[in-house]
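Moving on, here comes chain A:
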Amino acid sequence: MPWLSSLLALPLLGVVVLLFIPGSARGLIRWWANGVLLAGLALALPLWQHFDRAVIGYQFVERVPWIPSLGAQYLLGLDGISLLLVLLTALLGPLASLASWNAIEDRTKEFYAMLLLLQAGMIGLFLALDLLLFFVFFEVVLVPMYFLIGIWGAERRLYAAIKFFLYTLAGSVILLLGIIGLYWLGTQQLAHPTFELPELLKLKLPLDAQRWLFWAFFAGFAIKVPMVPFHTWLPDAHTEAPTAGSVLLAGVLLKMGTYGLIRFSLPLFPEAAREAAPLLAILSIVAILYGALISLVQTDWKRLVAYSSVSHMGFCTLGIAALNANGLAGSVLQQINHGISTSLLFLLVGFAYERRHSRQIADYGGLAVVMPRFAFVFAVAVFSSAGLPLLNGFIGEFVILQGAFTANRTWAAFAVLGIVLGAAYLLWLYQRTMLGDLRHEANRGLADLSPREWATVLPLIALALAIGLYPQPYFAVLERPVLELVGRLAR
Partner candidate 1 sequence: MNLDVFFFYAFTSLALGGGLLAITRRSAVHAAIALMVSLLGVAGLYLLLQAEFLFVSQIIVYIGGILLLFLFVIMLVNLDAGKGLRQFHKNWPLGAAVTALAGIALAVLLSRAQLPPPQQMPATGNVELVADTLFQDYLVPFEVASLLLLVAVVGSVLLARKRA
Partner candidate 2 sequence: MSHFYTDVDHFALLPAIILALFGCAIFLFDALLEARTRRWQLCLVLPGLAITGWQLWKQGQVGPFTAFHGALTIDPFSLFFNWLFLLTAALVALISYRYLEIENEHQGEYYGLVLMAQAGAYFLATGTELITLFIGLETMSLSFYVLVGFLREKRRSNEAALKYLLLGAFSSGILAYGFSILYGIAGTTYLSDIAVAVAARPAFDPLTLIAILTIATGVLFKISAAPFHMWAPDTYEGAPTAVTAFLAVGSKIASLALLLRLFLGPLASAREAWEPLMVLAAVASLTVGNLAAITQTSAKRLLAYSSIAHAGYLLLGLIAGNSTGLQGIAIYTGAYVFMTIGAFLVLIAVHGDEIEDLNGFARRHPAYAIPMVVFLLSLAGLPPTAGFLGKYYIFLALIESGRYTLALVGAVYVAVSLFYYFRLVRSMFLLPTSLTVPPVPTSLGLRIALGATGFVTLGAGLYPEPFLQLAARSLLK
Partner candidate 3 sequence: MISTMHYVAVSLAMLLIGTVGLLTRRNIVIILMSIELILNAVNINLVAFSKHHGNAAGQVFAIFVIAVAVAEAAVGLGILLALFRNRETVQVDEIDLLKW
């Protein structure tokens, strides 16, 4: 069975069927879209069982010629890194959809169509082993996200949507030039045109070419992560997007950048990567500290979570910049962790917003009195995000710090400062929103989590605990590809 293709085709099929459901049948549309996404998760989960941890290279590979004139193929495959990200995507898709059950009253059909399209694009991106195919998915994802933000977003949605699109596109056109340049060098050396990653990895690129291509790829991925000078699109997009958009944006879309760096930039241009690593690390540390400091002064709940993403993604890129096994493995795991904890935060902010229609922190306070269960879940999310031991965030950050420490002690020292700051703004947020007295009468009648809301947050909480308590299985999956990559980098 073409397992990966089915995974990719399922949401697309869902869209096609959705087009034939009349727009007025909202209930049917919701059930259908959620069902499709859930089926996708059910289809993806067995991958975890069937994935062979001892194998080097890609598994479940599917190969069909796509554009023979260019040498582009429809080439899908999985290794440990992409396996984790695919599973994360497969999980967050249905959760985001479920969280939007009551939130989207307007143009419901279009909303779910966009959500399904987005899901297909994200899954395809992590599966693609052909650079052109990867690039197509990289771009395709932008369109549904543009609409998700632009149609169902908050007040400044128009601005945020186009800003998100333009920033990412500006990076990706340069990425495209890099891909074309690599393709051209590959055509000369391999004597046949190809975009196939394993083939391109055989190239012996001169350092000069490596540098140019590395920075071209970097432009595309760094804007997507986003690394610090390019991060200004992120707070706007996250803040204005609807809950489902924020969850997927933070949970999955940001990982496209870090995934791209690990999957392409490092192995393809190892020498240039070694050269660039210090700069990468400095940018990461700036992101960690800057993101944390900005978060401290936010008065908008959602914006705070958005800026915390900048900080947390800084850890992921710092792990990459360490260029050693701990750093890389920690980076991948931290990407998953960030997907879990930040999604959880955005979901909860979304639930609060649905009840109160305000994102101002000052409008809340003392919610623990009226919504104890909500406050409990929020505590788990905050602890997970802040990297408290026994939860997932701790593992990721700890391993990254180990990696960074091996590479350069100063980096690690600054990053630790970032963790402290992170704990500060998150706990302060918790205190301002959940603890204390109920200051606003409007908050008195708020209902606690509904069963549907429980259903969306429980899997994430369970996963956060599972990774925090027993992270070995995830590292086991990552071991082969990370060691392989480290080997390439050391050569």
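On how the list was made: all candidates are chains of the complex that A comes from, given by their letters.
The rule is simple: a residue touches a chain if its C-beta (ideal position, glycine included) is under 8 Å from a C-beta of that chain, and two chains touch if they have at least 3 such contacts; residues count from 1.
Just so it is clear, the structure is predicted and the values come from calculations on it, not from any experiment.
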Q. Which candidate among 1, 2 or 3 is in contact with chain A in the complex shown?
A. 2
Q: Within their complex, state which residues of chain A touch candidate 2.
A: 66-70, 135-136, 139-140, 142-143, 146-147, 150-151, 157-158, 161-162, 165-166, 169-170, 173-174, 176-177, 180-181, 183-184
